[in-house]
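What follows is an incomplete set of chains from the complex, kept in their original frame.
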Amino acid sequence: MGPQPAPLPELRLVDHHCHGVLRTHPDRTAFEALLTESDAPAAPGTTFFDTQLGFAVRRLCPPLLGLDPHCAPEPYLARRRELGAEESGRRLLRAAGIAEFLVDTGLPGDLTEPRELAALGGGRAREIVRLEHLAERCADGIADTDDTADTAAPERFVTALATGIRSAARTAAGFKSVAAYRHGLHLDPDEPHRDEVLRAAAHWLDGRSTGTRLGDPVLLRHLLWSAARTGLPLQLHTGFGDPDLRLQHSDPLLLTDFIKAVRPTGCTLVLLHGYPFHRNAGYLAHVFPHVYADVGLALTHTGARATAVLAELLELTPFGKLLFSTDGYGLPELYVVGAHLFREALAELTTALVASGAWSRPDADRVANMIASGNAQRVYGTTATATA
Amino acid sequence: MGPQPAPLPELRLVDHHCHGVLRTHPDRTAFEALLTESDAPAAPGTTFFDTQLGFAVRRLCPPLLGLDPHCAPEPYLARRRELGAEESGRRLLRAAGIAEFLVDTGLPGDLTEPRELAALGGGRAREIVRLEHLAERCADGIADTDDTADTAAPERFVTALATGIRSAARTAAGFKSVAAYRHGLHLDPDEPHRDEVLRAAAHWLDGRSTGTRLGDPVLLRHLLWSAARTGLPLQLHTGFGDPDLRLQHSDPLLLTDFIKAVRPTGCTLVLLHGYPFHRNAGYLAHVFPHVYADVGLALTHTGARATAVLAELLELTPFGKLLFSTDGYGLPELYVVGAHLFREALAELTTALVASGAWSRPDADRVANMIASGNAQRVYGTTATATA
């Protein structure tokens, strides 16, 4: 393999799943923590810079701040601090070249709002509403004004949640669920009855303190079905993530019965990430018309292996069913890496496929544009309602 | 990667698992439906031509009908209609260059018989008898002549089935089970007792209408064991298929206990397809002497990725244990794609392995011939009893 073909710089990118970036400069420990899905410091004698993602950051980001590629972590972090969070963020995000950001706003931390992220990145932004976060805010709201032991609290919670979802559906581009983290995807597939939901709400609210996370499987199912009924696309975390989840419980195949059950509502399901079960996600996108797959952190975290992983995703996933995202969170570097690796992997794959005669060049360009932005535009609608 | 090495045109192919082709020209909707394992139309804004299989069809088949490679679907389908189903079928099947077809005759539709397929393709054909289909025809036969509420019906069904299997074993090349679709492979491994079988038959036959499919796990196990006891090879669908199955219930590893239990009968088990669990199928073929693996739709549906998937299959599968098939069904295009991709993948792999020094050229050629036809000939016997 010689030098890789130039990435496709002209490719318009819609990042259909990302988060905000930190408003302040992180120190090395905080920076490293955002390079991994681990919830602990690196093992003694190791660093999270010594990962595919760390190497990709060191390759791609230093030149954007005036340093050599592959420069060591310390001078890179020093230069970043010198420029400040806003200026380094602007330089990095602009270089990512993302035209539109769909931003999951349900993560904690001092993060940019969608509008700010779009301004830094020179693009537009829309919101993706995280269901569990919405439900927790509803519960916090109930708690602010009521005695949660109040027998009417479950009713009020369910009503507030319905209102919240309806209201979100008017402006958001879609919903997202992290049921994989909170319970696992081995959920009962059917919509829970109102009585069940009320009982589960009563149980969860009883003695709950503000901020307590929602992990009750009945309430998680209620969220999924409520979102599905809005007609907006519903993103589901699947596969690899932090150790809150059990990886075997985030295999997208566990959603098969839910996918079948929810199909009559006409909703669209987008299976995020999927790695290392991305071939399973591709199968589901292949056989179910309302299911889509995503590249997400399957590329960002595998770095120099992004081409190989994307190739696996493109085995069964119909080309009209795969969507680009960075899953960028906290560090603007993750948007650079996600966007660059995606462009490079697509260019490398399609160059080889065209050279071998397997694909035609016009088809290759058409497919690249579909995955980069066309499929997301069809699934999430036009950008007319973008917030920036 | 430059242009691929020329496929191995001289390679004799035995397609040990395929079906018939349509006797009539399908319209675009029907054609697309045969390009996918989905049971639904493509999602709005997408087409099943935009898949690895669709791209492979558009690359390989138009030149066989006098058009340019990668020509658009409409002119291709128009040319095909102009030639007619028989003439286009003959041109395509001849080009596939398959010397012998082992044809699973248990699928519905106006499909060619093995003899007709062989005549179109210029090869020989033998039959593979689909067990569930045979059992359903036995049940239909009972229903034709008896009151199914008749207490003797289960006995007659079991007897008719035994006769049917014995009779099939005299002419067929092997049996096939689709238990993965009808129940999943997480079956009790042991042979059911006659009493259990009769009770299950009574339950299934009671009120059954003609054509009702067999999904009872006891009867499915009875079929597997009855076939195993004939001494003919038994093909088992594993992995990827239409949404009748739950993919997680078609992992060939679920067969491990059945594989162990059935070993003393001396039967041979051929695990079809396997994707995306093909490495698991390779493991089973590695550790159990009576287990074989197949390329099948793992290559046809992954198109330009066929080389990568075949390479994974060749990690643990002993080279004497892997068999070529197209899983062709309905469209002669699928035989062209299956045969061409297999030849090309083998050529690409072996060329690289020989160039790197990892394999010798004589070994590479020997292994190619084993997978293409030699292993199938050893497993299914000589072609002396071929029906054409």
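We call the chains A and B, going by the order they appear; numbering starts again at 1 in every chain.
Note that a contact is a pair of C-beta atoms (placed from the backbone, for glycine too) under 8 Å apart; a residue touches a chain by one contact, two chains touch by 3 or more.
Not measured: the values here are computed from a predicted model.
Novice: Shown here are 2 copies; how many are in the complete complex?
Specialist: Total copy number for the complex in this file: 3.
We adopt the following convention: only the chains that are shown with their structure count from here on.
Novice: For chain A and chain B, let me know how many angstrom lie between their CA-based centres, rounded off.
Specialist: Roughly 38 Å separates the two chain centres.
Novice: For chain A, which residues are in contact with chain B within the complex?
Specialist: Spelled out, the residues of chain A in touch with chain B are 251, 253-254, 256-257, 260, 279-280, 283-284, 286-290, 311-312, 314-316, 318-321, 352-353, 355-360, 363, 367, 370, 378.
Novice: Hey, which residues of chain B end up touching chain A in the complex?
Specialist: 1-4, 36-48, 50-52, 55-56, 59, 69-70, 240, 242-243, 246-248, 275-276, 301-305, 308-309
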